[in-house]
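Here the complex is missing a single protein chain, while all its other protein chains stay put.
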Amino acid sequence: MEELINKLKAEIIEVLNLEDISPGDIDAESPLFGEGGLGLDSIDALELIVLLEKNYEIKIENPQDGKTIFFSIKSMAEYITEHQAA
Amino acid sequence: MNNRLYISGHCRIKDNRVELNGEPVFTQKDSNFSEFIKALYRDQQFQYSKFFKMDNLSKLGFAASEILLRSIHINVKGSEVGVVLANANSSLDTDVRYQESIKDKTNYFPSPSVFVYTLPNIVIGEICIKHKFTGENALLISETFEADQLFDHTMSLFKDGKVGSCLIGWVDYYLDDYDAALFFITRDNDKKTNFESEKIKSIYQNWS
Partner (left out) sequence: MSSVFIASHNIVSPLGFSTKENFDGIKNGISGVQLQIDDSLSNTPFYGAVINTEKLEKQFQLIGNPKNYTRFEKLLILSISDALKDSSVDVKSERTGLLISTTKGNIDLLESDKKNQFDENRVQLWESARQVHEFFGNPNIPMVLSNACISGVLAIIMASDYIKSGRYDSIIVAGADILSKFVVSGFQTFMALDEEPCKPYDKKRNGLNLGEGCGTMVLTNNSEATIDGKKIVVSGGASSNDANHISGPSRTGDGLALAIEKSLKNASISAGDIDFISAHGTATIFNDEMESLAFSASGLSSVPVNSLKGYYGHTLGAAGTIESILTVKTMTQNLLVRTAGYDEYGVGGKINVIAKNEEANIDHAMKTASGFGGCNAALVFSVK
């Protein structure tokens, strides 16, 4: 899980163009969206859906599901682990 | 009401050089656009992390507007500020990038954050968000800088009372070739230059 979390951090920084942020700056459990976290927005959410499909072959059909899956890096990692194993 | 209009200031970004009202602000030789614009961002301390999510056209327009607007005291409400921009290449630089991502059926991963920039008026949106400008918008396309058209358009907005001030100009980007020339037009005569088509044409052409 730890390895996946670090991989996700690096991938997110790259695809979302988070300049001046390093993996170490991101707390795996803090919220990705809204105030207090990384402050991601609706386009970022769509981009994360593409990331899951491209890098993990997981397809999210309903964008509403994104809210729980992309709550934090940790929730993303858990979702990936669950759905790749299945 | 005084019907005369003035150019409160102008900013140019071209050939790895930035000038504000004809005075040099920043230069970085021998770098491509992405290196240059990042260096400009650091040098001018924009401190706006969304900048790095923008496409090249938006980065260019945003940077020019930042440098120009910092030098100007805007004394009308945001709802009275219009933004009227023009260019030749529309959003073609990003269009080509987006097309690359959909051309191969077996490696088909179009990106929403690229697609959103495949409209040339997004740069206007970025500037409006930063400065809370909620007034008139227009993105015009012409093969070359058409001072008369920009002038006519701006005049029609002022004449009709639709704007109190207006950010106008040229923001063009394609394949590392770029040019931004922005002007801020107001009713204030603070010993400023008269707003005339010939004047913006000569400012635009006066670049060496």
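For clarity, chains are labelled A and B in written order, and residue numbers in each chain start from 1.
As a working rule, a contact is a pair of C-beta atoms (placed from the backbone, for glycine too) under 8 Å apart; a residue touches a chain by one contact, two chains touch by 3 or more.
Please read all numbers here as calculations on a predicted model, not as lab measurements.
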> Quick one: which shown chains sit in contact with the chain that's not drawn?
Replying inline: A, B
>> For the chain not shown, which residue from B:R4, B:R42, B:R70 or B:K159 touches it across the whole complex?
In response: B:K159
> Which residue among B:V18, B:L68 or B:V83 touches the omitted chain?
Replying inline: B:V83
>> Touching the hidden chain in the complete assembly: which of B:L139, B:I168, B:A181 or B:I200 does that?
In response: B:L139
>> Touching residues of subunit B against the unshown chain: what are they?
In response: 78-79, 83, 88-90, 92, 95-96, 98-99, 102-103, 105, 108, 110-112, 115-116, 118-122, 124-126, 128-129, 131-143, 146, 149, 152-153, 155-157, 159-162
>> Give me the subunit A residues in contact with the hidden chain, please.
In response: 41-43, 46, 49-50, 63
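FYI, only the chains that are shown with their structure count from here on.
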> How many Å are there between the centre of subunit A and the centre of subunit B, using C-alpha atoms for each centre?
Replying inline: 33
> Residues of subunit B touching subunit A in their complex?
Replying inline: 49, 51-53, 109-113, 116
> Can you list the subunit A residues touching subunit B in their complex?
Replying inline: 16-20, 39, 43-44, 46-47, 50, 53-54
